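Quick one: structure below, then a few questions.
All protein chains of the complex are present and in place, except for one that has been dropped.
Letters A and B name the chains as they come in the text, with residue numbers starting at 1 for each one.
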Amino acid sequence: MKPSLGEKCFGAFNILVLGIIALLCLYPFVYTLSISLSTATEASRAGFHLYPREVSLVSYKMVLSNPNIMTGYMNTILRTVLGTALTLVTTCVAAYPLSRREMPHRSMITFFIVFTMLFNGGLVPGYLLIKNLGMVNSIWALVVPSMLAAFNIIIVKNFFQSLPESLVESARLDGAGEWTILSKIYLPLSTPVLATVALWSAVAHWNTWFDALLYITDDSKQVLQTFLQRIVIESSTQMMELGITDTTVLEFTGETIKAATIIITILPIICVYPFVQKYFVKGIMLGGVKE
Amino acid sequence: MSFKFRGNPKRKSYRSHHGLMTMMIPVIAFFIIFKYIPMMGLVIAFKDYVMSDGIFGSKWVGGENFVRLFSSEDFPRAIRNTLTISVLRLGCGFFAPVILALMLNEVRQQGYKRSIQTLTYLPHFFSWVILGGIFLMIFGGDGPVNAAAKMLGMNPVSFLTDDAWFITVLIVTGIWQAAGWGAIIYLAALSGISPQLYEAAVIDGANRWQQTQHITLPCLVPTMITLFVLSLGGILTAGFDQVYNMYNPLVFDVADIIDTYVLRRMMGLDLSLATAAGMFQGAVGLILVVGANFFARKLTKGEQGVW
Partner (left out) sequence: MTKKEKYVLFLVPCLIIVVLSLIPDNPKSADGLKGPSPVDWSSLKNDPSQTLGLRWQGIISNPAGKEGSWIERNLENRFNIELDPIFMDGNAYEKRRPLMLVGGDVPDVMWSGDPLQLRANLRNGFVMEIPYEVILARCPTYVDLVNTYGKEAWLYTQFEGRNYGLPTVNAAANRPRISAWRMDWLRKVGIDKVPETVEEMHEAFSRFRFQDPDGNGKQDTYGWAPNISHWSLMFVEVLAAHDVLAFDLMEQEGEVVWGGLLPGAKESLRILRSWYAEGLIDPDFPLDSRGRQIDVKFINGRVGYMYPVDHPFEHKKDEEGSIYAKTLAFDPRAELAPGPPLRNSRGQRRGRTWGGAAHIMQFGKHLEKQPEKVIRVLDMMEAIASNEVLYMEARNGERGKHWDYFPEPIVRPDGKLIKEGINMVPPYDEKDRTRENTAELLGGNCTFFFPSTFEQLFDDAYLPLADREWIERNKKTEWGMMNVLGKSDVVTSSGRYLKDLVNYQMTVYIEIVIGDRDLDYFDEFASEWRRRGGDVILKEANEMYQKVHEIYDVVGVEEAE
């Protein structure tokens, strides 16, 4: 059917607005990149900074020579990989029984799990628990508590429930046990939803800074985002609150250094992103996030 | 024909499903250890918690902490701020992903569609430490937004230090970050709509707008309801990460939310108050979610709901 004039206009308008939205999504990063490559004087100029008029790589040199950045990277990567792997494995193990109708006390256990999404003990009991388990200042404090999340379990469970029952029945007739069914039948078919959960988990691990601030005391084990917090959202006001005016303690970080640090932190994400998103969006489309 | 089981039917089903139970047990253990045991710590909310007495030795004060909370100046204000921000976020931000998904759905050229989509959920990948840092620069006195304002002949705006503007910036940047990501979920739902429905509508003479009204939107409603119910649970959590990384003393009056209040109490070793505030937050969230789910089920006759 041929689109009417009205529909064509709308189509063009639609494309235009979407284009503007997309550019708005891109602009803050372009701005930061430009500032990071600017000289100090150029950075303080008011304007749009779509590109730097005076280029300088000094900020990058300074940031890259900071060993904290490298250790931060390593720790963040480690935490992300480990955390995501743990999440995937445990979430599947949790979701599978809950998706089976024959599981005893199924809805009770589901509510038991979902309840934790809404209510939690807070910072202090959480810290005391980690401390008593001896996980303070170790990577386990960062990956274990967030390993199983009710939200993820629900998503995966719903997906499992949408898989045809016939597969399971025939597998059982062949004498397969629960673990076999899970690993050989459900998992291969669940790549879309697993990719989704993996992505959510990975992004969360990459970006979290608060738990590392509380639990990691060794700078050599600290993650990137916490260092970033130190540099970008400075604590100089805190210093002043405490009346610390010794200027060796108050070190001002220039805008260019902050911008360079930001760019360095997001660079891997931007590189990895195009590949990941292609795969993952396909997955979302295929599987659908069904209720 | 009916027959009775001999013995306890439950016991039989445990035995025959022992594989499933074995799988479940470590999971249940995890939740007990990492979620439910810390919940025991909530009892601090009813005590005058002092470290040297420990959790069980501290003096029981019943609801006194809650009375202190609500008679103070800053906790009710924190509640007010949290609700303001959350409701605004929900009101403005809930429909943004839907509209975005619908708009993207209309685009014919696949290549363009995909690249726009890619760009729109790029912001979701970055933490508020980063985005906060960037937006503090962009909305600052010498930033591009004010530069644009000056070019248009307006006075520079105190985006970050004026109460009302700060909230606006908070909401807008929050939507900016989340809309593209949320749109994915709706796009997925849209892709699940059978094309035959559209074909039938076309044959009946419906134009694009009518098609949207009668086919697309109703198909999105289930997803919308689920997400709405789930976000209601977070209504007293107005986005701590974002607020914390962007606020400053001058907007304290509107930006101090429950989570930042709890944090300050904790930093000042006022642990009973911090826990009481957190408990209040959780309880309200729970009531809202359960209530919303109940209504969703009632209104859709048991069709829709999170559980």
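Just so we're on the same page, a contact is a pair of C-beta atoms (placed from the backbone, for glycine too) under 8 Å apart; a residue touches a chain by one contact, two chains touch by 3 or more.
The structure presented is a predicted model; accordingly, all values stated were derived computationally and were not measured.
Residue in contact with the omitted chain (choice from A:Leu26, A:Val168 or A:Leu213): A:Leu213. Touch with the chain that is not drawn comes from one residue among B:Phe34, B:Phe135, B:Phe159 or B:Phe280, which is B:Phe159. Contact with the undisplayed chain is limited, among B:Val67, B:Leu217 or B:Leu269, to B:Leu269. Here one chain is not drawn; of A:Ile35, A:Val124 or A:Leu148, the residue touching it is A:Val124.
Chain A residues in contact with the hidden partner, per the touch definition given at the top, are 40-41, 44-45, 67, 105-108, 111-112, 123-124, 127-128, 131, 136, 213-214, 217, 219, 226, 229-230, 234-252, 255. Interface residues of chain B facing the missing partner chain: 40, 43, 46-48, 50-53, 56-60, 72-74, 136, 140-142, 146, 155-162, 248-253, 263, 266-271.
Following the convention adopted for this analysis, only the chains that are shown with their structure count from here on.
Put simply, the C-alpha centre of chain A and that of chain B have 16 angstrom between them. Chain B contributes residues 10, 13-14, 17, 19-24, 26-28, 30-31, 33-42, 44, 100, 103-104, 106-108, 112, 114-127, 129-138, 142-144, 146-148, 150, 176, 180, 184-185, 187-189, 191-192, 202, 207-208, 222-223, 226, 230, 233, 241, 245, 248-249, 262-263, 266, 271, 274-275, 278-279, 282-283, 285-286, 289, 304, 306-307 to its touches with chain A in the complex.
Every residue of chain A that touches chain B in the complex is listed here, in rising order: 1, 3-4, 7, 10-11, 14-15, 17-19, 21-26, 28-29, 31-32, 35, 44-49, 90, 93-94, 96-98, 100, 102-104, 107, 109-126, 128-129, 144-145, 147-148, 151, 154, 177-179, 182, 203, 206-210, 225, 228-229, 232-233, 237, 255, 258-259, 262, 265-266, 269, 273-274, 277, 281, 284-285, 287-289, 291.
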